[in-house]
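Input: one structure, supplied below.
With one protein chain held back, the other chains of the complex are shown just where they sit.
Chain lettering (A and B) follows the sequence in which the chains are written, and residue indices restart at 1 in each chain.
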Amino acid sequence: MHRTTREPLRDMEKNNKSKNRREFLQSGVRLSLALALGGVSGLSLSKAIKDDYVWQIDPFACTQCGRCATECVLNPSAVKCVHAYDLCGYCDLCGGYLKPDSNARTTAAENQLCPTAAIERKFIEEPYFEYHINEDLCIGCAKCVKGCTSFGNGSLHLQIIHDICLNCNECSIARMCPSDAIKRVKASEAYNIKGDWTKPTI
Amino acid sequence: MKKLKYILYTFAFLLLTVSVYAQQQRFPKPEFDSGYTQPSTITPEPRALQLEYFDVLILAIFLAVASYLIIKKRSRRGILWLSVLALLYFGFYRNGCICSIGAIQNVTLSFFDATYAVSITALLFFVLPLIVTLFYGRTFCAGVCPLGAIQDLVIIKPLSLPKWLNKTLGLIPYVYLSLAVLFAATGTDFIICRYDPFIGIFRMDAKALMIILGVAMLLMGMFIGRPYCRFLCPYGVLLSWMSRFSKRHLTITPSECIQCKLCSKSCPFDAIDYPTNEKEVVKSGLGPKRFITYALIIPLWIAAGVFVGVKSHTFLSKANPDVYLAELLISQPEVKNDPDNIDVQTFLASGKSMETLVEEAEVIQDKFYTGSMIAGGFLGLVIGMTLLNTVVFRKRQDYEPHKGNCYSCGRCMDYCPVEK
Partner (left out) sequence: MELKDKIKLSQNVAVFSGIFCVTVALLLLLNFWQMSKSDPTESKVIEALVERLKQEPNNEELKAEIRNFDLLARKAYFNSQWQVKTGAYLLLFGAIVLALALRYYYSLKSKIEVPDTQHENEIASRILAQKGIIIVGALVLVLGLGASFATVNHLNYYDAENSVAQAVPTPEEEGIEVIEVGENVEEADTKSEQEQALQEPTPEQSQPVETSAEKEVDSGVNENEEKVVKKTEPKPSTAATSNNFFAEIRKNYNSFRGPLAQGISYSKNIPTEWDGTAGTNVVWKSPIPKHGFNSPVIWGDKIFIAGADASSREIYCYSRADGKLLWTAKADNIQGSPSSMPRVTPDTGLSASTLTTDGKRVYAIFATGDVVAFDMNGNRVWAKNLGVPENHYGHSSSLITWTNKLFVQFDTNRGGKVIALEAATGNTAWETVRQSKISWASPVLAEVDGKYQLVLTADPIVAGYDVETGKELWSVDCMMGEVGPSVAYSDGIVVAANEYARMVAIDIKTGETLWEDDMYLPEASSPVAYNGLLFIATSYGVIVCYDLKTGEEYWEDDTGSAIYSSPTIADGKMYLMDNDGVMRIYECSKEMKKISENELGETAGTTPAYMDGYIYIRGENNLYCIGK
């Protein structure tokens, strides 16, 4: 492997040349990649919003199918029932609290609609009762919501509770929701609490 | 002016009261005599926006530190601890969401869905690692990505995979990427997030199947270094492009390679290129002739890809829930009587007509037509280029990291006996 002194020199020259060429090419490509990146981000930046998104249920679109309880990546689900007290009729015969044709209007297990006894019924004054959701127990099965919407004012409804929700990039309930009731909303308006019996038409 | 405002307000107030009155509820709210005060509905705030920006800050800091540790400090130990921190923060604390890999889909969707605007945090999570990679190589993979970190930490006895297997399996991320972009663009699904194998571990909660997948991936990762990063990660494809042309990249040796070959076994990811043996190359006949052949058939690959893409668009579009529902209702009208089929029953009750559903499905299918055509063409191009790459020989005298595939974990630096 003895080489003459001239050959390595030439080799080196050649190497240098190709190296230079390669470096030039590389920086060219780098530049174009950087430009492409800049273009992509610039384009989406033109639409980007400062606010963040969170997922939320539109209670007027919800059909109470019960998937919120089963499709969430969390167990129990981050979807819970909330109570829009403004809308509540404080009924004694509550379609959300009592099973249909319930045996008696009491808190006994055989009369309660909620499978986890998450609704607390409190007497206020004749003939009114307050219903309060214990969120630690609620599993978001929507049974009470169905009852309240069919027979009552619909003051009980489902919402994604944001201190539990992980805010997945793609909400797995939203994908499975048969009525497309779960949408991205701005984090600054993170809840759709029912204020009225019908959907506000704005 | 003030007066006008006042009048307007009164008017608005009147309108409001009228409309409230018009939409009375079934059972009006009672008026209580007992002085009962109504409790307020509990609405815990979502994570503060500042904290989201804090995540971006953390990301930027981690990227800077990782690059510094790899390029300047050359510290394997440092990058190891950084990756542990990243795993704890982005993995277990932030539950693996938000991540740069998933952000691909957000950026894609923002291009194709007029109603969706990407949030700045998601955009930054997508762009920052790519920019840093363009300058310093894939330091993101080494010290910032929680998915990379969890796999890197479980590597125990990595086996070296033969080159052909590495290359062929290396095609999968491209398929994954094109599908992910296709599904995100058509508003069908975020498959990267849905099939993230480690997110269940980060959250300590997931569907059983995903947990099993994650654990299996980790078990496999004990012997095959970073299986997800190498053979699945769609973001890795983009990072690899950037890294190939990075301005500065990790080097195995701080100065001159002494050809000691000590590093050759150090890389768990088979990302070290050996010096080329020119004689063999000349002998092999993998010369310019084959290069030209492969270069010429690239258009053929692309054409084949486009053809297959166009052909399979109906198949792919079935992943879309709307298309699926429309097809189900057409092909099996008897499902209308299945009271347990929630989707069908909800659709029937929604009052939406079949025509509208089918029209919507057709629009989505059209999107899939274009999308899968492009995706197919892209895949064809990738196959052709990868093939072409196998006959390109770069002259190398030393042991060098493969700039595209190297995760900059710094193991090889540890092995190098050369002092600065």
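The rule is simple: contacts are C-beta pairs under 8 Å (C-beta built on N, C-alpha and C of every residue); 3 or more make two chains touch, one makes a residue touch a chain.
None of the values given here were measured: they were computed from a predicted structure.
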Contact partner of the left-out chain, one of B:T43, B:S75, B:T314 or B:T370: B:T314
Of B:I104, B:A142 or B:A361, the one touching the omitted chain in the full complex: B:A361
Which residue of B:Q38, B:T168 or B:Q397 touches the chain not shown here: B:T168
Residues of subunit B (touch criterion as defined above) contacting the omitted chain: 22-26, 153-154, 156-157, 162-168, 171, 175, 201, 204-205, 208, 215, 218, 222, 260-262, 264-265, 274, 276-277, 280-281, 283-284, 286, 301, 304-305, 307-309, 311-315, 318, 323, 326-328, 330-331, 333-334, 336-337, 339, 345-346, 348-355, 358, 361-362, 365, 376, 379-380, 383, 386-387, 390-391, 415
Residues belonging to subunit A that touch the chain removed from view: 63, 66, 69, 75-76, 99, 101, 103, 108-110, 112, 115-117, 137, 139, 141, 143, 150-151, 197-198, 201
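Quick note on the criterion: only the chains that are shown with their structure count from here on.
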Inter-centroid spacing, subunit B versus subunit A (mean Cα positions, whole Å): 20
Of subunit B, residues touching subunit A in the complex: 20, 23-30, 32-34, 36, 38-47, 49, 52, 95, 97-98, 102-103, 105-107, 110-111, 116-123, 126-127, 130-131, 134, 189-190, 193-194, 203, 205-207, 241-242, 245-247, 321, 342-343, 345-347, 349-350, 395
Of all residues in subunit A, those that touch subunit B in their complex: 15, 18, 26-27, 29-30, 33-34, 37, 40-41, 43-45, 47-54, 63, 65-67, 73-75, 82-91, 124-125, 128, 130, 132, 135, 152-153, 159, 161-170, 172, 175, 178-179, 184, 187-188, 190-191, 193, 196-198
